[in-house]
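Below is the structure I would like to discuss, written out as structure tokens.
One protein chain is absent from this view; the other protein chains keep their places.
We just call them A and B in the order they show up, numbering each chain from 1.
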Amino acid sequence: MLTQRLLTSDKGGMLVLGLIALTCIVVPILNLAVPESSPFHVSTFAVTLLGKFLCYALLALALDLIWGYAGILSLGHGAFFALGGYAMGMYLMRQIGDRGKYGDPLLPDFMVFLNWQDLPWYWHGFDMFWFAALMIILVPGILAWVFGWLAFRSRVTGVYFAIITQALTYALMLAFFRNEMGFGGNNGLTDFKDILDFSITADSTRIGLFLASGIALMLAYLACRYIVTSRAGKVIVSIRDAESRTRFSGYQVESYKLWLFVFSAVLAGIAGALYVPQVGIINPGEFSPLNSIELVVWVATGGRGTLYGAIVGAFSVNYGKTVFTTFYPEAWLFPLGLLFVLVTLVLPKGLVGLIGRFKKNKSATNKEEQP
Amino acid sequence: MALLKKSVCLWIALAACLIALPCAYAQPQEPDEFATLVDELATGSLSKRGKTVDAIAATGHERAQAVLHALLQGSLQTTRSTPKQVVIETTNDVYVLAANGESVAAKALGRTKRIPIHNKLRSQIKTLMAQMNLSAVDAGVRQRAVEQMISDGVDSDSIELLQTLQSKESNTDVRDAMTAAIALAQLESSSAETRLTAVKILRGSLYPEVRGPLEAIAKHDSERSIRVEAQRSLDSIDGKLKMFRLGENIFFGLSLGSVLLLSAIGLAITFGVMGVINMAHGELMMIGAYTTWVIQQAFPNHIEYSLFMAIPAAFVVSGLVGIAIERGVIQFLYGRPLETLLATFGISLILQQAARSIFSPLNRAVSLPEWMSGSLQINPAFSITFNRLYILLFGLMVFFALLAVLKKTSLGLKVRAVSQNRPMARAVGVRASWVDAMTFGLGSGVAGIAGVALSQLTNVGPNLGQAYIIDSFMVVVFGGVGNLWGTLVSAMSLGVINKFMEPFAGAVLAKVLILVLLILFIQKKPKGLFPQKGRAAAD
Partner (left out) sequence: MNPFKHARNWSTKALPVKDPNFGHPLDTSHGPILYVEDVSVSFDGFKALNNLNLYIDEGELRCIIGPNGAGKTTMMDVITGKTKPDSGSIYFGQQINLRELSEHQIARGGIGRKFQKPTVFEALSVYENLELATAGNKKFWFTLTRELTGEQRDRLDEVLYTIGLTQSRFNSAGNLSHGQKQWLEIGMLLMQSPRVLLVDEPVAGMTGEETERTAELLTSLAGKHSVIVVEHDMAFVRSIARKVTVLHQGSVLAEGSMDQVQSDPKVIEVYLGE
């Protein structure tokens, strides 16, 4: 009954899920089993790129959940992504052990470089994967909880919320740039060696990470679907459309917003944690407000308010970006900026909405023809 | 204004003194006598040089100062060929004749050699130069000479000189400086009474050189009463210093505040009055700053006036870009603030990239006109740089001008009408779309003006605007949306708070803390410091 609820009347979602599942099966085979000489071989580079896109899609899904369904535009979701990434990065740093340039068994290279004697207290425990995994969920979650509690309680909404979330990620970026914070300052965390004792550069590990990202995305999709089809999901949509009506119907609007925001932040954190081992670095640039706003355009392009739209958007914009930057590496901001303007002006429902409109027109003409 | 003028004179005099231009305090005497004396520096023995130096100073020749200065610096040189020529090396391998300042080709001179002096001679020259400056016509030069003596240390010989000059001195500032200099020298007197008076005189003196000797006396003087007095003087100095440091902090805070005000005020109009979130606001400032740069490139010989051309030009350019943005994009998005935010963000990206493509990604340095550079020295512990001072005044001017436009002009009336009730305003015949475009143009133009001001403080680059956009929004939100006075108060207080936090938190952390505090502040007062009240505001 649950599967019925999650998947019926979600044709687009089923299609997207199916495609992801298919990729998760086909790509590893084409990478590992097909010889490199074959035209069907998928290079490890491509696998990593796809893995990155899957993480972006997960991040976009997280944002769509709160923006598309609850109408809360966060311009700081990149911060949760980066925090998850840093938590994973800290684990990977600790895994390096004494293989760093300075060979210190305990301290990461940058701390040795800064002449630190002891590991800061917040770096303890990150040598254990389970602890890091817990932190990947807790750190973004708790930050979102505190921040959301403060913001929603005082009814900060709309553009105000958007701007203070942007300020949040901006402040975090400034803070993480400082060497004294103990997160590697400008350079961030990098030179990772292995994850769970697998070499991070090995093809099989790459495939593993790719699969993990794909599975995480599918599970997250189903979880989001569960939320939006539940009664709580309807309350959330009601909050978006008529907040005070919902309040006067006896719902504590703040708590709905807060839990949704926390869940979304946790998803973003997981996306960041999966992203970091694939790209091999995390630095304060991930906190840049531009990243968060780029994320917004993925969702807007795909079509907000439909969960699969976010995934479609993340893939299409990032694919476009990859293609574009190979030819004009410097000028990416032009099409990105243009995309913002075009989507808001002509495509308020994104690509998904465009397809929907096209279909509607078609069925309308079909109906006319029948009688 | 009088103070300002005086300080300008002071500054010019100071500059003159630094590059050792001739002092015009006496008529030139026989040129030949001077030239002979200069030659004697090269030919005469080291032991005789002291007398020659005295003689040179006594001539009161216009180049005496320059020659002595060169001798002190070791740039007075003599040729190896005969007849020996005495020259001054002004910069590397550029020579002028010592006696008359005519330039000579380095090649014609052959190898040169420095005219040596020893320590005794060095202090003699210093004293002589000080004396010459101390009796200069320009009070600024005299003041500077006394200050130089204070920082070099006043020896007992100079005390008498200073005392004689002080009795004749007409300028009170110079007289006070002399008093301080004498007292400083008298601290080392063997007479307890003299020391005591000196200690008392130095109460509250702000010369940094005063502290050390006073501290020594406070600790080690044989007389207990002097020690106590010295401590009191120290306390009073500390108190004053603290006050001036506070003053300086406040000034720097206000200066930062004025930058925030300039950047936020245009936003306060578009956001506060029209309810439009313009994320491209920072880029409109960037356009204003680039306009300044372009104007300076176009008229490289009129840097002094460039700002007066840049201000209207930037207003027009940014204003037109703003109107284009409003007509092209924003007018379709009224009532959808989040969409407006996203679309204008897209525009900001395009503008940034355009600046990068047109002007290169590198920062461009905009030159400071001379009247903007330098600083107003209020006392040895407190000075105000002119560019910050003018920008502060300019920010306030723009603020009040804008206030007047909104309160007094018909455009202002229409703007307020449309912002309060769009359909009603339209019903009484206000062309709402025209008003929207004009208001947005006004806000954008003000951003352009802010860009001109910013170009005088930082380098101009494609990222200029980005750095200010979040701060500006914070200012507007903190002050209360739709309230220009709130914007003023909030910009100034944020600036001052920032500067006060910097010393113990560091610039970056101060910024982070301010952001956090603001987020907490919004908790207490979601509608800002000066909220608009009433039922309309609550919906």
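The rule is simple: a contact is a pair of C-beta atoms (placed from the backbone, for glycine too) under 8 Å apart; a residue touches a chain by one contact, two chains touch by 3 or more.
Quick caveat: nothing in here was measured; it's all calculated off a predicted structure.
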- Kindly state which of the options A:22, A:106 or A:242 is in contact with the chain not pictured. A:242
- Which of these touches the unseen chain: A:232, A:338 or A:355? A:232
- On chain A, the omitted chain is touched by residues 227, 230-232, 234-235, 237-238, 240-242, 244-253, 255-256, 259
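What we mean here is this: only the chains that are shown with their structure count from here on.
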- Message: Centroid from C-alpha atoms only, then distance chain A to chain B, rounded to Å. What do you get?
- Response: 47
- Partner chain B, residues of chain A touching it in the complex: 73, 147, 150-151, 153-156, 158-160, 162-164, 166-168, 170-171, 174-175, 177-178, 289, 293, 296-297, 300, 330-331, 333-334, 336-341, 343-345, 348
- chain A partner, complex, touching residues on chain B are 277, 329, 332-333, 337-343, 345-353, 356-357, 470, 473-474, 477, 508-509, 511-512, 515-516, 518-520, 522-524, 526
